[in-house]
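Here the complex is missing a single protein chain, while all its other protein chains stay put.
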Amino acid sequence: MSYQHAQDNWFSAIIIGFIALAVLMNILRAQLGAQLYIRRIPGLDAIDEAIGRSTELGRPVTMIPGLTSFGVVAVQALTIFKYITKQIARFATPMRLLSGDPTVFAVAQEAIADAYNEAGRPDLYDPDNVRFLSDRQFAFASGVAGLIQRERVAANFMFGEFFAESLIFAETGNMVGAIQIAGTVSFTQVPFFVAACDYTIIGDEFYATSAYLSREPVLLGSLVGQDIAKLLFALTTLGGVIAASIAGTDAPIIKLLGQPGGWEAFWKSVLQGGGQ
Amino acid sequence: MDWLQEFLPFNLNPPSLNLDRLSVWIGVLCTLAIYSLLYRENPIYRFFEHMYIGLAAGYSLGPLGVDILYRYWIEPIWIQGYWAWAFVVPYGMYLYFIFSERYGWISRIVIGTLIGASAGLFFQEFSSRYLPQLNSTLQKPLWVSDANPDMTYGMVINNFLFIIILLSVLTYFTFSYEQRGVVKRVAILGRWFLMIGLGAIFGNTVMARMALMIGRIYYLLNDWLLIRVGGG
Amino acid sequence: MQARTQSVWQRMLSVDRRWLYLILFVNIVIFLLAPLRMPASISPPVQKFYDEIEKLQPGDLVMISSNWSASTLAENQPQLEAVITHLMRKQARFTIISIEAQSRDISYRLAERVTKEKGYQYGEQWAHFGFVPNLVVAIKGMVTDLPNTIKQDVRGTEISKMPALRGVKSLSDYKVVIDVTPSGTVPAWISYSPKNLTILYCPTSVMAAEAYTYLDSGQIKGMITGAKGAQEYEQLLGIKGLGAPFANTISFSHLLIIAFILLGNFAMLMNRLQARREG
Partner (left out) sequence: MVVLTNLMAQQTIWRLPEESRVLFATLIVAGAFVLILGLIPVLQTLPPRGRRAIVVTVTFLAGLFFAAEFFLPVDWTAIFPKDDPKRNFLTPAIQPAQNVLQIIGALALGLGTFGLVRLHLRNAVQRRAQWGYSIVLLVSFVVMAAFSILNTLAEKKIVERGPVLERGFAILFDHTLIQLDAAMFSLVAFYIFSAAYRAFRIRSVEASILMFTAMLVMIGVVPLGAQISPALPTIANWVLAQLNAPAQRAIEFGVGIGGLAMAIRLWLSLERGVT
């Protein structure tokens, strides 16, 4: 079932190449000034409302990238936290960014510093507000739970990858009456965020949120490219299912579309004179 | 009386400490200290919380130091003599410059190595993890025909359902156009089907959490209070 | 305006959560001690898991990836014990690797205890490879050259010198990999392990729902879901384990939760009706 090399079925290389092209072309378009359209995610209105409320109460705001290890999701979580930090910097609302991953903790320090600079308030930036609690899942959860209760947080933003400890954050935030917005690609935690938070940004919407917020040509172009890839997957599914209904599930064309060893099987059958 | 004798961590007649029982009492003390958070955030909880964070961080040095540094660095160089590995740890040490203002960027070189490697590895993951799922979706014929002799009508219905759910949820996760008319309705249908998936996750997750709590209470009953719980 | 007396529904909704914690605690203690035992109905993924292990011949090699810490002891321990018992029954050789520091010692001490009971020799029939932080790279390393990737086991003996691993050059020499994990490690095994390696999955129940797409596509050949799955597996093996008392007690805590979800919504509804009538 698994590929050790692209040669197991060159179809994989073709699909990756096509998606890469779709993404890179659209990034280029965006960088050259084309206005790429991304629809506004309902979750964003919820974020702005939460920011408004936290400034009235004047109590701190927590931003939790959770135990997200440094990579794709952590970077975009920091993009969203930078947006939030820029908004609350205008009202000097205190903030805490609590991370459970060493690399994310380090990069977050620079991201938050950039955010305060961009908001024109470098004086507000205090490195101790960006903290690394522990990379132990539950030591981290207890650290966050303790802080949310001790500082009676006004708003709690949770973006990134989450695991079992997510409900402790959401429930503790619930206990102190904080308005909570969550966004994660970890689908095991989305149901609980849906249940205990004011709004939940689900899966790919997380990527769309950071693209929409930052208007970054790279993110916008990439999202448009991803939409094209999803269209490609949908068309392959439809076409393939119809082909399977006609030609049978073990036809060479079906093997070609994704099965290791499918490439040789397909071309062997074609070269041996027209199909099975 | 013999229950009490077995329960307490120390013996009465020849006054001596029963270390096995004492260990169980320590574990129970830790469990109850953490549960005190349920009542209220309190100094006892915070004491055990910080002890916990310290123990967890301290423990990781064993496996990290010995299982990795000894096995992949100290032994190959000092014992087997492959001196070329000597450059890896100093290069990895660049990471620790992240805390300095002036030299912070040096750590980015090693972070770049880690990011680049995980990005380069993703192509294999994309092929092995997602394409077989795409391919197995194709093997769901939508009508009974001689091309697929062993198809039953029950399977056809299931396949139709499978394809409709898959495509509608996929439509929900598209963002580069305004969703209007039929597409908007398909996307809403997709979000409803998404809720079935989320409901399944919710149900299973509740089961997981209950099991962990039951495990703790089993420990309190069985190991501490020595009340034998049936093997089921 | 003098504060309106809280209607019975409002008081119900704002009941102190510590009472709720007590109710759950008492519910679990009662049903853990209650002598009633209900047999499990074997779900298809567990049956497939059992059938895959039944196919093993004596001496076949199995890799156990144990990545759970004490946090998920109640779910992953019964699974690992049941799986190791079944592997010993089939006389299969197995090696354990973990990508979670704490899991290294937990799985090592558990395996030592379980294998000692059946006289399974360390080094002869099973071994523990210790801890590696990066699973993806470890799998790729093991596929190309296992002895140099692992180098030595937990006890410091060279891999190539161990009878359990005589002639093992790569992960392709293994028949099955069993991932006992509370987190998303199975995609790494699905993506990077060799084609002929059968992947079996022992997740905590949290991770089970997501894996049904892999079951449907055949990327994983069987799945034991949490403590409940462990009960089904113990029932298939005909052994006594922790799975059964846990699964039975779970049944009644589920009943309690469903009741309280409905109660909470009912109280909210009545509250709103009352407010509308007075408002």
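Each chain gets a letter, A, B and C, in the order it is written, and its residues are counted from 1.
Throughout what follows, a contact is a pair of C-beta atoms (placed from the backbone, for glycine too) under 8 Å apart; a residue touches a chain by one contact, two chains touch by 3 or more.
Bear in mind the structure is a predicted one, so any value in this text is a computation, not a measurement.
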item: For the chain not depicted, the shown chains it touches; value: A, B, C
item: Residues of subunit A in contact with the chain not shown; value: 3-7, 13, 16, 19-20, 23-24, 27, 71-72, 75-76, 78-79, 82, 101-103, 105-107, 111, 131-139, 141-142, 164-165, 167-168, 170-171, 174, 185, 187, 191-192, 194-196, 203-204, 207, 216, 218, 222-223, 225-226, 229-230, 233
item: Residues of subunit C (touch criterion as defined above) contacting the omitted chain; value: 13, 15, 17, 20-21, 23-24, 38-41, 43-44, 69-74, 102, 105-106, 109, 132-134, 137-138, 140-141, 143-145, 148-149, 152, 154-156, 209-210, 212-213, 215-216, 225, 228, 231, 247-248, 250-258, 260-261, 263-265, 268
item: Contact set of subunit B toward the excluded chain (per top definition); value: 19, 23-24, 26-28, 30-31, 34-35, 37-38, 46-70, 72-73, 76-99, 102-103, 105-106, 108-127, 129-130, 133-134, 137, 158, 161-163, 165-170, 173, 190-200, 202-207, 209-210, 212-213, 215-216, 219
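Heads up, the rule we're going with is that only the chains that are shown with their structure count from here on.
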item: Chain contact graph, described as a line, ring, star, complete graph or other shape; value: complete
item: Chain with minimal offset from the mean of all protein Cα atoms; value: B
item: Chain centre separation (subunit A, subunit C; CA means) in Å; value: 27
item: Averaged-CA centre spacing for the pair subunit B and subunit A, given as whole angstrom; value: 18
item: Where subunit A touches two or more other chains, by residue; value: 1-2, 4, 8, 138, 164, 187-188
item: Numbers and ranges of subunit C residues touching at least 2 other chains; value: 71-72, 190-192, 204, 206, 209-210, 217-219
item: Subunit C partner contacts - residues on subunit B that touch it in the complex; value: 38-39, 56, 59-60, 62-64, 67-68, 71-72, 75-76, 117-118, 121, 124-125, 128-129, 132-133, 135-137, 197, 200-201, 203-208, 210-218, 221, 227, 229-232
item: For the subunit A and subunit C complex, residues of the former touching the latter; value: 1-2, 4, 8, 137-138, 163-164, 175, 187-188, 260
item: Interfacial residue positions of subunit B with respect to subunit A in the complex; value: 34, 37, 41, 45-46, 49, 52-53, 56-57, 60, 98-99, 104, 107, 111, 114-115, 118, 123-124, 126-128, 131-132, 134-135, 137-143, 145, 147-148, 159, 163, 166-167, 170-171, 173-179, 194, 197-199, 201-202, 205, 208-209
